[in-house]
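Just one protein chain is left out here, and the rest sit where they should.
Should a chain be cited, it is by its letter among A and B, assigned in written order, with residues numbered from 1 in that chain.
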Amino acid sequence: MNSTLLPYLPVFLFLLFAAGLGGGMVIASTLAGRRRRDEPAVDLSAYECGLKPADPEHKRYTVKFYMVAMLFILLDLEVAFLYPWAVVYRDLGWYGFWLMAVFMALLTIGFIYVWARGALEWGDGRPRRPKTAGG
Amino acid sequence: METQMFITILISVVQISIVLSLVALSVPLLILMERKVIGFMQSRIGPKRVGPSGMLQTIADGLKLLLKEDIIPDRADKWVFRLAPMIVLVPAFVAFAVVPFSGTGLNVFGQRITPWVTDLNIGILFIIAISSVGVFGIILGGWASNSKYPLLGALRSAAQMVSYEVPLGLALVGGLMWAGTASMVGIVEAQREAHLWFFIPQVVGTVIYFMAGVAETNRAPFDLAEAETELVSGFHTEYSGMRFGLYFIAEYANMLIVAAVATTMFFGGWLRPFPNVSWLAFLDIFNFILPGQWGPFMSGLMWVIIKVSCFIFLYYWIRATFPRYRYDQLMSIGWKWLLPLALANIMGTGALLLWLGQTG
Partner (left out) sequence: MPLIFYMLALVAVVSALMVVTRPNAVHSAMWLVLTFFAVAGLYILQGAEYIAAVQVLVYAGGIMVLFLFVIMLVNLEQVDGFVRSRMRLSGAVVLAGLMLVSVGAAFRLAGVTQVVPLPDGGLPGSLAGPGEPSLAAGNLEVVGTILLTSYLLPFELVSVVLLVAVVGAIVLARREA
């Protein structure tokens, strides 16, 4: 067991304990919980206030969710690169400053591009009026 | 060697048990306080029937959840449905592994017990990384329910959480530049050495961090995921009984983590206000009440609890004050305001540190 690994032993134990606590609560509830079903067909159906659930057949969503996830990953990577830079910043001085200025300038260009292309727009909340609406 | 290893593991187990029970037991208290505080702000009384002035209300609620039937909808993907709450809960708990609860440890039976479970070199990054896994559990929960409200709620929450994770991470960078370390204990020590809470040079960072933190935990006014008027209750609509309870506990555990990170990073953790002004030493009252090692330990613990409570109160205050945002407003706050501001804050902090001659 070397010294880098040692601090992670409690983390692993913590993981086990947390999972045990969560699992224990669920198990306790299955043991103590009610098991009588008055109307199984209704109890187990999807939540639609008792109506016959409409099948979510077209499970397709706006591409914007995909865009958000994509931009998130790219910026998340930037965050990941910033952390080691931040902790050694004081040792680097102006060198570190200009280094990051270049790095950030490039990303800012990308960000401005994203903004200008309207990828950050989600509509203004008003219902869209059909184009052919008369009068 | 063998016995030393055994003792180390034993100490960890004790620490973990204490931290986990503290977190789990504080959840009923937090919910009660939330209802009381918001009731007070809205000129109501809040819960008052169970126990003296409603003190036992959330205990009763918890018991009720425990006794409820565990419904798994027949259209659900059974195993993913069962697993999803755990994927949200476990990271929320594990993040507490690196939170320092006080400054000085205790010596019990000749063994030093630290007031934190472990001190990782990548501390803050560990919390951010492990918290980011929670999003995954939310999407899975919504997907496994196989019902339209949970699915829409899950997509919304996930997009919201990833959007705010970026400003959240960036807001902490300014503080890290001041601290020069990512270790949670090291950050507080750096504030002691700098004679200043990093809140002071990092006001912008603190505000961005806390706003992003509120959004990250899906709390009002950013609680669009469970906008009950449109989505019933978001990704956990189909969940009932204790599985719903797990989501609930995870939400409060995440709020505590956001508060604990803000306390450590910006408000000096276990340090009293103005730790270098010696005539304020009386503020560490436990140093004068309790003997020996218990004094500093309890004083530190007291400050952490006070500071975390302030942030939790702020959560409730915000919830009682602001109406819920629209989804497009939410997205533009995150991407068009907080993100550029956080980037500017980093460069500003860099310039400030150079100007102050704090580098080199």
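In the analysis below, a contact is a pair of C-beta atoms (placed from the backbone, for glycine too) under 8 Å apart; a residue touches a chain by one contact, two chains touch by 3 or more.
Just so it is clear, the structure is predicted and the values come from calculations on it, not from any experiment.
K.L.:
Among the chains included here, which ones are touched by the excluded chain in the whole complex?
P.N.:
Checking the complete complex, the chain left out touches A, B.
K.L.:
Which one touches the absent chain: B:182, B:250 or B:353?
P.N.:
Residue touching the absent chain, from the options given: B:182.
K.L.:
Since one chain has been left out of the picture, which residues of chain A touch it in the full complex?
P.N.:
Residues of chain A in touch with the missing chain: 1-5, 8, 59-61, 63, 65-67, 69-74, 76-81, 83-88, 91-92, 95-96, 99, 102-104, 106-107, 109-111, 113-114, 117-119.
K.L.:
Touching the missing chain, which residues of chain B?
P.N.:
Those residues of chain B that touch the unshown chain are 77, 80, 83, 120-122, 125-126, 128-133, 135-136, 139-140, 143-144, 151, 155, 158, 162, 165, 181-183.
Just so it is clear, only the chains that are shown with their structure count from here on.
K.L.:
Please compute the C-alpha centroid of chain A, do the same for chain B, then give the distance between them in whole Å.
P.N.:
The separation of the two C-alpha centroids amounts to 16 Å.
K.L.:
So in the complex, the part of chain B that touches chain A is made up of which residues?
P.N.:
Per the touch definition, chain B meets chain A at residues 5, 8-9, 12-13, 15-17, 19-20, 24, 65-75, 82, 85-86, 89-90, 93-94, 96-97, 117-121, 124-126, 128, 145-149, 151, 155, 158-159, 162-163, 165-166, 169-170, 173-174, 176-177, 179-182, 232, 237-238, 241-243, 245-246, 326-329, 331-332, 335-336, 339-340, 343, 346-347, 350-351, 353-354, 358-360.
K.L.:
Spell out the residues on chain A that touch chain B in their complex, using ranges where they run on.
P.N.:
Contact set of chain A toward chain B: 1, 6-11, 13-15, 17-19, 21-23, 25-26, 28-30, 32-37, 43-48, 53-54, 56, 59, 61, 64-65, 68-69, 71-72, 75-76, 79, 82-83, 86-94, 96-97, 100-101, 104, 108, 111, 115, 120-125.
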